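As you look at this complex, bear in mind that one protein chain is not there, while each of the others sits in place.
After this line comes subunit A, so read on.
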């Protein structure tokens, strides 16, 4: 593997959710540790599963992985980091200020802003703080999903800019009190990131068009902010031998090879490694040790009988959605599980029945237009573009609240409107605007990856509390977006997952988070099922067998109702294939 050769001190693994970043980061950590280096593996993913991969609890303290000498791990949990930050601020005044005042401070420090900044603080400390990191030869970051990572990486640059502008107290940097103290840390973090001798960025992608395009975008965005030392890893490539063994495998192989030959130009100049698809789940040390070696994987000889899977189709699920005549349908789940495709499939299936549908997405990495590839009666499509929404929000605030300011006052306001929190607010407002339509028609939403979605819901909750406080006093009737999400008659949440251990666990965690917010998921959708596609190739059959256990878990423990969507031999693009995905027969052309 090229990306392992002469590995520098900092290694970042990034890419869409579900591409296998964590597995590859863990396998890399094991490899380097077993070569005698001292390695610290860090996850900044809000839904980290590094601990699960090694079968040990890790959390926010550096923990030795006993099974691998020299290997240590750390999971930066943004919520825990935010709690620690709150404690640091609020702790000293407890008992000194009235209890109600202390509660008010805590409430103010419970927003997305605090969470983001607290996690970021820990992250930059690892890039610069020698007291913590000097004992390690390599620090490996298994980072959060793409959009969030980029934002974290861009922040030091943006904030250094703020600081250089010299307005120490004016800028809207949220809870970053005593900013000057952090200044050296942020600027050192930027230096470390931009130094090719110290930092290598490994873009992980699946051999799929959308994943490769996403990697190309990330490549360009990160190169633009100075991260030039980049490698590409294409993970989960179907071995050529399998293609000879059945039609599905042959089609998948052809599909992957076509995606590879269409690799965006931006990526072609990067050193590239290919990791073959394995028949086993990448959990546990033995599996991880085999991930980066080229030898053919051992396949269970007992495979032979086609796997039988009887499960409801997406179309059957849509029957239940259609029955209500209108409402909000939200698809949630980790990035890379296929929310965009399934949102399009649900929307097309509803529209095909003659029902009015508005399909919309807030996923920064969405390719809705490409997925739909055409149009359909009764169906309108829109996209919440975070950049466009943020700009619109800025202009709106400047136009209204900034109207009476002089030039200098406007400049100050504009500076504050560059704060990292503005985007959350702007996206939230666009989101609220669209879901109001769900009273008359179907609104199908494809949300951004898990962590971001939860931040959004947080904003919704904060807004709800604010409105409730004002309107309860007046005895008025009102309906906040949060109330709409909690009302099962108005909103159906579909949790999307794959039939693999980690994605199922992550979906279950998300379900628990949603329940805490008073939102009960209506159904689960298991996407890209190999078992439902009834393969004959031994490798795919082995994977199909592994899937059955996960489908069973979803059906019996996690979901109130569920559906299984098969892996298609063709990419699910266009109306007729989306209908096929939902489980109905393709209509004659």
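Assume contacts are C-beta pairs under 8 Å (C-beta built on N, C-alpha and C of every residue); 3 or more make two chains touch, one makes a residue touch a chain; residues count from 1.
Everything below uses one rule, namely that contacts and distances are computed from a predicted model.
UniProt lists the omitted chain of the complex under the protein name "Arsenical resistance operon transcriptional repressor ArsD" (options: "Circularly permuted ATP-grasp type 2 domain-containing protein", "Cytochrome d ubiquinol oxidase subunit II", "Protein translocase subunit SecD" or "Arsenical resistance operon transcriptional repressor ArsD"). From the options A:64, A:93, A:224 or A:388, the residue with contact to the unseen chain in the full assembly is A:93. From the set A:221, A:416 or A:571, the residue in touch with the chain omitted from the display is A:416, counting the whole complex.
In the complete complex, the residue from A:61, A:310, A:404 or A:560 that touches the missing chain is A:404. Remark: the residues of subunit A touching the chain excluded from display are 89-90, 92-93, 96-98, 100-102, 104-105, 107-109, 111, 113, 169-175, 177, 397, 401-410, 412-413, 416-417, 419, 421-422, 425, 428, 459, 462-463, 466.
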